[in-house]
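Here is the structure we will look at, set down as structure tokens.
A protein chain is absent from this complex, but the other protein chains hold their places.
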Amino acid sequence: MSVAVREPGAVIESEPIRSRRGIVWETIRRRPSAAIGSAILLVIVLGALLAPWLAPYDLHKQVGPVFGHPSWSHPLGLDDGGIDMVTLLMWGARVSLVVGFAATFVSMVIGGTIGVAAGYFGGKTDTTLMRITDYFLVIPDVPLMIVVAAIWGPSLFHIIIVIGILLWTSTARVIRAQVKSVRERVYVKRARSLGASHTRIVFRHVLPQVAPLLIANTVLTIAVAIFDETALAFLGLGDPSRISLGKMIENAFQRAAISTGAWYAIVPPGLLVAVIILSCSLVGGALEDALNPRLRVAHLSARSFRLRPLVGRGGEAV
Amino acid sequence: MSSNGDKPLLEVDGLVVRYPVTRGLVGAMTRQPKRSVHAVEGVTLTLQGGELLALVGESGCGKTTTAQAVLRLVDPESGSIRFEGRDITRLGTRELRPLRRQMQLVYQDPYESLDPRLRVRATVEEPLLIHGLGGSKTERAERVRQALIKAELSPPELFLDRYPHELSGGQRQRVAIAAGLVLDPRLLVADEPVSMLDVSVRAGVLGLLDGLRREGLGVLMITHDLSTAARFADRIAVMYLGRIVEEGPAREIVDNPQHPYTRALLSVVPRRDPRDRLRPQILRGETPDAVHIPAGCRFHPRCPIAIEDCKRIDPKLERPAAGRTPTHRAACIRV
Partner (left out) sequence: MSLLEIQDLHVWFDLEHGGELHAVQGVSLSVDPGERLGLVGESGCGKTTTALAAMGLLPPNASAAGRIMLDGEDILAGGEETIRPHRWVDLAIVFQGAMNALNPVRTVGSQIVEAIELHGRAKGPAARTQTGELLESVGIPAKRAERFPHELSGGMRQRAAIAMALSCNPKVLIADEPTTALDVMVQAQILELLDALCRDFGLALILVTHDLPVVAQLCDLGAVMYAGEIVERATVDALYHSPGHPYTRLLFAATPDLGSNGEVVSIPGAPPRLDHELRGCPFQPRCDRAFGPCTTIHPLLKSIGAGHAAACHLNDLPAIAAP
């Protein structure tokens, strides 16, 4: 096609010049869902981080009867070992979050590298990498994790690796798509024609464009990773020497908390996991909406423009 | 006219560039013949330093591909490209690297050709870093300043720390030009340098290119806008379906076009003056795609003065009978 004269001014004048920098921060600030999600996450992470100092009781000391009822001194009661639930929750969250973040880190590194390589080099590299991704994609996560964890043995390290190895696929796909589109941008082609090396282009031009979406994807992956860890722990495949939120649920379940009526041993950890996942989804979802141009649906809105009263001659708005 | 008399800056001879058309699985299985897009089919041109040559034509005529071939961004199938006397047609990436400094490309889209995350300073400095030029940081900074001044972004301090989105289209294009000038090139290829800019700023950017030309830079400008070419170019080469069908001094081409395609094109370009009523010679249909090139003269199916011979003879560029300057050439058997 011949030349297209865009009317960029028309669009730019009607939208404020959008700074590409700090879009993550901007989104969190301006979208209520992201703000709420971030706030909740912050509280939980801080609570987990400061568990050694903030936890009201000792983690290993029995302070009352098995499944002791909630009371003023123990707002959430005691677990199957007579240990304060609030303390357990803080320490448990610690482990769950550690596994979640670590597994996500593993998946981000693998997925990001494969996504960038596939999107940037294209051709056979792309096809090969995507086929590998597809194979991993169709593997059902939880059954495989069960099998691997059962074979490999339950340790925190193994759990992290297993979860990470199965989660990278969605990251790879999202990053690949983004890299492919950035690669076609004129300024990247310009850098190539100047003779810039691939390394330079990837690190200087491609990654910065891809980073925000990578962050969004990462946050969403954390949610999945924590869920996976909880599931594994609940199925008894978690690290027996650590208490994670999933382990807490499993312990309570095994020790017949339900029939004893000790809902406070099961519900709080489950709820906490749900809240963490929800918060991550809120933040990650808001970031994705803000960043992924394909998700823009404002133009499909059913609302119409508004009318104003007539303006006097010479134009000041009423 | 041209300045450095003796050696031309750029010599292109018989350039042919073709792109294969993928047949797809079905095509391969049914043994459809392999076809290619004949983007450039034998283009010969020269450019001196200090000269602005406008390569004019409609979409699909091969002007952009020619420019890309000259810069060795695509590989020619045959023909030769000589830059400052040296044959660069078959050079590999490594040997081309030092040459890339001498030939720079300015893109059409000023809104896309700058990395939105880099400040002007970084964008203009990058070519120096890529080629390892400019010694210390201060030396590079000075070269960046000089390049901005040359691109008429003065005072440079006002622009160094800006991001592209803070600049207007015209300013962005000047930044892109500065990034090209910072390496002190001999040849500048400008692909539709002003078509995406507002009319009120085009003359400024074109004037800049004109000024650079006068300082000795060779400029190859790709454009579809004949009015711009007429005003700013020294010479014009009109392309159709991969070939140059007419070339010569700009004024001569505009005032005395010989090839029927050039004549038709010039007749339909709207004029500013409403009283300047055109007698447009609107050709029917559209340019055929470059996969199926007509036999004989490639223009004959749409030519208003085609005769029987035109279906067989593929005309060469020759001096037309009514040409007024020695360098005016047209590829038509009837002129």
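Just so it is clear, A and B label the chains in written order, and each chain counts residues from 1 on its own.
Criterion: a contact is a pair of C-beta atoms (placed from the backbone, for glycine too) under 8 Å apart; a residue touches a chain by one contact, two chains touch by 3 or more.
As the structure is a prediction and not an experimental result, all values here were calculated from the model.
Though it is not drawn, the left-out chain touches A, B in the full complex.
Touching the chain that is not shown, out of B:Leu283, B:Ala306 or B:Val335: B:Leu283 (per the contact rule at the top). Per the touch definition above, the residue from B:Glu58, B:Glu84, B:Asp184 or B:Asp314 contacting the chain not shown is B:Glu58. Which of B:Val254, B:Ala290 or B:Ala306 touches the hidden chain is settled by the complete complex: it is B:Val254.
From the options B:Ala203, B:Ile293 or B:Ile313, the residue with contact to the chain not on display is B:Ala203.
Take chain B: the residues that touch the chain left off the picture are 58-59, 168-170, 198-207, 224-228, 230-232, 251, 254, 264-266, 268-276, 278, 280, 282-283, 286-287. Counting the whole complex, the residues of chain A in touch with the unshown chain are 1-10, 12-16, 298-299, 301, 303-311, 313-317.
The definition used in the following text is that only the chains that are shown with their structure count from here on.
Averaging Cα coordinates per chain places chain A and chain B 48 Å apart. The touching residues of chain B, when paired with chain A in their complex, are 58-59, 71, 73, 96-97, 100, 105, 107-109, 111-118, 126-127, 130-131, 163, 165-166, 169, 176, 192, 195-196, 198, 224. Only residues 1-6, 8-9, 17-21, 185-187, 190-191, 193-197, 200, 204-205, 208-209 of chain A touch chain B when the two sit together in their complex.
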